[in-house]
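Note that one protein chain is taken out, while the other chains of the complex remain in position.
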C-alpha cells in the first residue's frame, strides 16, 4: 500500500552512509569495509533509486588517472546493471590533515588551492557519473582560535572559492548545479556557514547566485535548536532547495546522524509535509549512518528503515490532508482570516476572544502520527 | 478499548495547569481567570481522577484563617461531589518578590523563615485535603550572581530546611511524604537541585532520607539534554519515585511545559514503558499548560489531550511487549547474555562479529509508535 | 584612561532595559515603575549618549493624539536638556493578547493590519524623536502548532509586511532605515526569523533590500549556540549591520538578557574586536536588564557596568593589536599565506608539518583578557 507511492519519489543515500564503519572519537571501527560497488548494489537491492557520494568514496585520494577511470567505468557499469543513478557528488575536503585549519578558508593560500583542486577533480567525477548536483559541506571551514582569522576574511575567502567553483561548473555547461550544506559546528568549534539562513545570505553575495542553492540536513538544524521544517521552508521560499539530507538527531549532542525516524518524529512529519505538499521534485536523500552497535547485516536494515520511515510519514501527510476534522479546523482558520475586511479598524477584544482550536489541531497531529485516527483512509 | 485500562491508573493535573492564563515573559494573560473550584470540577468532568495544587492556587496568600477554612471546606465539598482526590500539595515560594534571591537558600535568615512558614502552612493545607505527598519545587533556590553565595552554603541551607520540614511532616504522623522536584534553571540562572541525580544525592545527606523522594518532570530533564526515561529510572532504581510530572518540551529552549504528547514522542514512550512495566502505582500527573494561543474552551481539549496521549502510549507499550518480532529480538538478546559462561575467557573477536539487530529493534519501536504494525493485537 | 575613547563611541540603551521591573514567568515585579523621562535622564546621568525605545515605552497604547504629542514634547525637551539622542525606535507588537498568534504572520488578516498600524504609528514616533532607525523584533512571529500555518506562508506574510513598511518609511524620505532583529525562539516555540543569516536571506527577497538591515543581539545568537562574533561578521560582510544589541547569556537557557560582561567574556571580546577594528560607526547599544534581585539603585550600577565592560574590552582589543608577541604570531600566519606560490602544486606533507602556533595565540588572548600581559601598553 505504501509502496505504490514510491514511483513518484526517488530515495537516495550517500555511499558514505552504508560504507560507514562505526568508528567514533572514542572508538575503533566495528564493521569491516564495504566496497563502493557493493554499496551501490546493496542500496539498489534494498529500495534505493539513487546515491550521492564524495568522489573519495569511490576513488581513493592519490589514485592515478587510469585508476580513476577504471573505477568510474566500474561504477557506471554497476549503475547500469542496477538501474540506480547518481544524484549528487561532493568531495571530502575534511579528513586529510592538510585541511586541518580549513579548506577554502585555510590561512595558507596553497592549502586553499589544494581544496579547490580537490573540488574541481570531484566535479569531474560528478560529471562522469551524471550527477546533476555538486554539493559542498565544508566541514573544516570554521575555527576554534578566533584570533587566527577574521570571520569576515573567512567569508571573503569562501566567496572567492565558490565564485570560482560556480564559474568552473558553468564552463562545463551540462547543467550541473552547485549547493552548500550548512552546519553550525563539528568538527570545528564553529563553522562559518552555520544554517540554511547563513548559506542563503551568503549565496546572495556570489557572482552567480542563480546557480547556487542549499542542501539542509535535519540533524544540523537540530544541533542549533532550529526547527528543521523551517530550515526547509526558508530554502523553498527562496527557490533554493537543491537537495535535502534526511536523518535524525537527539538535541544537545554531537552530530549523531541517526536513522531517519530514529528521533524527532513530529519535526520529521512537518519536513515530509513540506516536501510532499509543495511537490518538491528532488530526491529524498538520507545522510545518516547505522548505529555503531550494528553489524554489516544491520546496515541494510538501516537502509530499509530510512525508506520505510519516509513512506510512513508521507502516508500520514496524506491522512492529515484528508482527515475531516483537520479539514474543518483548517477551514475555520481560513475563515477567520478572510472574514473581516482586513482594512477595517481592528477590534482587539474580539480577536482575543476568538476560539483558537490549536490544542485540538495539534493533538490531531499526535493521533495521526500514532495511527489512532480511524478516519485515516475514509 | 483504551478506556478500560484507566481503572488501574489515576490521572492527575496540577490545578495551576488549567488555571494558567497564558501570560509569558513577553506577553499579558490571554485567558480569563479560572476559579479553583471550577478547575476541580472541570478536571473531573474531562477525565481526571485527581489533582495536585500549590496551596496558593486555592488560598490566596494573606488569607485569614477563617477564609482559609471556608475555601478548604468548599474544595473538599467539590472533591466529594466530583469524586476527585488530591494527590499532592506544594507551595508557591517563587512568585512573591520577597523570595527573589531564594526561598530556603535566601541570604536573609528571615526570608528563609518566611519560606519555611509558607511551606508549613501549605503542609497544613495538604493534610486537610488528604494529600499523601508534599512536593517542593524550589524555583528560586538558585543564583545568577555566584559571588553572592557559596553553592556549598546553599546546599547546607537546603539541608537544614528539608530536615526541618521532614521533621515537621513526621510529627503530624498521618503518613504524608515529602518530595523534591528538580530543574536545571529558570527562573534562576542556575538552580542548585538541577536533576533527579542531584536530588537523590541530596536526599542521602538528610536526617530522614527514607521519608523524602523525588518527582521528575520530563521537560526539566529535557532542558538539560537528559533522557527523561533515565531520570525516571534513577528514581525507580533508588526506590524514590514519589511522583512524576508528565509534559513535553522542545530542547534548547525556555521551560515550555507543553501538553504531554506535544513533543518528545519516542522519549515519552520509554517513560510510559517504565511506569507501566514496573507497575509504578502512583498517579500519572500532568504538569503542563495549554498553548497561550488557546482559549478557555481549549483548556479542556488540553486536558483530554494529555490523558489520551498517555493512554495511547500505554497501549503501545502493550503492543511492544506482545509483538512477536520484538519478542524474538529481545529473546535473542537474552540468549547472547546467557549463552556463554560468563567466567570463561572472553573472545573479543566473536563478540565483535555478533549480530546485533538493534537497527531492526529500534525501527520496530518506530512502527509501533506510528501504528503501522498489523501484528499489534495478534 | 578608558574614558577618553568614548568620544568616538556612542553608548545607547533601550529605555525598556532600565524600565524593566524584574518580573519573570514565575515571579511578580520586584522594582517600582520608572518613568520614561526619568529613564532618559538617568541614562544620560550614568554615561549613555543615546537611547532606543519601543514607542510604547513612552506612549501607552491607546493614548490620544494630544496625549501622544504631549509625551513626545516632554521627551524631546528631556533629550535637549540632557544631550542624549534617540538612535532607534521600535514597537511592542508582542505583549498585547491580540498578537498571541503573531503580528505580521497572524492567521487573521485584521490582526496583521493591527500589527502594521502599530508599526506605522511607531515609525511616526521614531520620526518625531529623530530616530535614524526603525528596528523590528517580531517576537510573536513564530509558532508552536506547526499544523496551523505553513512556514512558507509565514515568510510570505512577513515579506508583504516588510515591503509595505519599507515603502511607508521611504515615503517619509528623511533617511530613516529599517532593520530586523532575529531570535531563534521565545516567547514562541520557534520564530521564523531565527538568526542573522535568516534575516539577511529574507531581506534579499524584499522589494527594497537596500533599505533594510539587521540588528544582531548577542544573547539571541548564544541561544542557538552560534558564535555572536560570526553573526556580527555576517552582517558586516553583507553591509547590513544597522545596529547591535550587546548583552550576555548563559547557554542552554531561557533568554536571560544579562548585563554586557556578565558572561561570554571571550566571545564578547571578539564582538568588540570586530566593531572596533572595522570602525563600525553605529551606536554600541545595550539590550539587557538588571538582575531581578537588584533594586532601583542597582539599575544604574547595571548601566555603568555595561558601559565599563565595553570600554575595558575595547582597551583589550587595542592591547591585542599592539602586543608584540601577538603581532609576531599574526605576522607568521600571514607569511605562511603569502610564502608559497598559490598556484604551484600543493605539498600536503609540508603543510601538515607546518608549525601552527594557535595554542600560544589563543592563550595570549586569555592573558590579555585577564590583564596579565605587562607588554600591554608598551
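Chains: A, B and C, in written order; residue numbering restarts at 1 for each.
Everything below uses one rule, namely that contacts are C-beta pairs under 8 Å (C-beta built on N, C-alpha and C of every residue); 3 or more make two chains touch, one makes a residue touch a chain.
These figures come from a predicted structure and were not determined experimentally.
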## Note on the structure
Missing-chain contact among B:96, B:181, B:217 or B:315 belongs to B:96
### Summary
By the document's definition of touch, the residue of A:13, A:51 or A:94 touching the omitted chain is A:94
#### Entry: Of B:200, B:219 or B:272, the one touching the omitted chain in the full complex
B:200
#### Entry: Listed residues C:124, C:207, C:278 or C:362, member touching the removed chain
C:362
### Query
Tell me, which residues in chain A touch the chain that this view leaves out?
22-30, 94-97, 99-101, 139-140, 144-145, 185-187, 189-190, 223-225, 250, 252-256, 258, 291-293
### Summary
Even though one chain is not shown, chain C touches it at residues 30, 224-225, 250-253, 259, 261-263, 265-266, 290-291, 293-295, 297-299, 301-302, 304-305, 308-309, 312, 316, 352-360, 362-363, 366-367, 369-372
### Summary
Had the left-out chain been drawn, it would touch chain B at residues 96-98, 100-101, 107-114, 117, 144-148, 150-152, 154-156, 184-185, 190, 192, 194-202, 204-205, 223-227, 229-230, 233-234, 236-238, 252, 270, 274, 277-278, 320, 326, 330, 333, 336-338, 340-344, 346-348, 351-352, 354, 356, 358, 361-362, 364-365
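Note that only the chains that are shown with their structure count from here on.
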### Task
Could you work out which chain's C-alpha centre is the most distant one from the centre of chain C?
B
### Summary
dist(centroid_CA(chain A), centroid_CA(chain C)) in Å evaluates to 31
## Note on the structure
Rounded to the nearest Å, the gap separating the Cα centres of chain B and chain C is 37
### Summary
chain C touches at least 2 other chains through residues 96-97, 100-101, 144-145, 185, 190, 223-225, 252
